[in-house]
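Below is a structure I'd like to ask you about.
And then chain A:
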Amino acid sequence: MTLSDYLSVLFLLAGAVFFLAGTVGLLRFPDVYTRLHALTKADNVGLGLIVIGLAMQAESYASVGKLLLIWLLVLLAGSSISHLIAKKALQKGVRMWRR
Partner candidate 1 sequence: MSIAVLYALVGIGLFCLGVYALMIHAHLLRKILALNIMGSGVFMVLLALAGRTEIMPDPVPAAMVITGIVVAVSATAFALALMLKISAVTGRAELNDEEEK
Partner candidate 2 sequence: MEALSLLQWLIDGLIGIGLLWLAWRALFCPELFKAIVLFIAFGLLMTLAWVRLKAPDVALAEVAIGAGLTGALLLSSWAKLRDFDANKGMGVREKNRVQSEQKTKRPFFHWLSATPVLLMAVGLGYGVLQLSPYATGLSTAVAENLDASGVSNPVTAVLLNFRAYDTLLEIAVLLLALIGIWSLEIRPSVREATLDPVLDLLARLLTPLLLLVSAYLLWVGAHASGGAFQAGSVLGAAGVLLILAGWRLPLSLAGLPLRITLVVGLSTFIAVAVLMMLDRGQLLAFPPSQASLIIFVLETTATLSIAAILAALFLGSRPDHSEKI
Partner candidate 3 sequence: MGDFLLTMPWAVVLILLPLVGAIVCFLWPKNVNQLGLVTLAGVFLSVVGLGAWLLENGVYHHAVGGWNAPLGIHLYADGLSLVMLGITALVGLFVSVYATAYFDRVQSEQFWPLWLFLLTALNALFLSADMFNLYVTLELLGLSAVALVALAGGKAALNGAMRYLLASLLGSLLFLFGVALLYHTYGSLDLAILSEQIEASPTVWMALGLISAGLLLKTALFPLHFWLPPAHASAFSPISALLSALVVKASFYLLLRLWLELFWPISGSVAGLLGILGVMAILWGSLQALRQTRVKMLVAYSTVAQIGYLFLAFPLAMGAGVTAWNAVMYLAISHALAKAAMFMAAGNLLRFGGHDRIADLDQLAQRLPLTVAAFALAGVSLIGLPPSGGFIGKWLLLEAALMQGRWDLAVVIVLGGVLAAMYLFKVLGYAFTEASTPSKVTAVPVRMEWAALLLASGAILLGFLAPLILPLLAIGTPFDAFSSAQEVMS
């Protein structure tokens, strides 16, 4: 294993940690807004780290480009949909959680 392999593993593991944290947050957080917050962490940062880790193993620049495109698409879709869900929840009068 070369240095880049070790780095890859590191990034992938870090990404997995974010996904795990995001999932725990999704299950444990008290209301829809905080859950969305947890979810986007997994999507944005977690997936970003995994994309970096995979990009280091990619065989061509084309596949690096594809990986980046996937990340950007998920960012775009994830943020739009989180916005829509939060807006709908506000419209329906879902209260924000207070301690």
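Throughout what follows, a contact is a pair of C-beta atoms (placed from the backbone, for glycine too) under 8 Å apart; a residue touches a chain by one contact, two chains touch by 3 or more; residues count from 1.
Inclusion criterion for the candidates: all candidates are chains of the complex that A comes from, given by their letters.
Note that the structure is a prediction, hence the values are computed from the model and not measured.
Asker: For chain A in this complex, which listed candidate touches it: 1, 2 or 3?
Answerer: The single touching candidate among 1, 2 or 3 is 2.
Asker: Give the list of chain A residues in touch with candidate 2 in this complex.
Answerer: Listed in rising order, the residues are 73, 76-77, 80, 83-84, 87.
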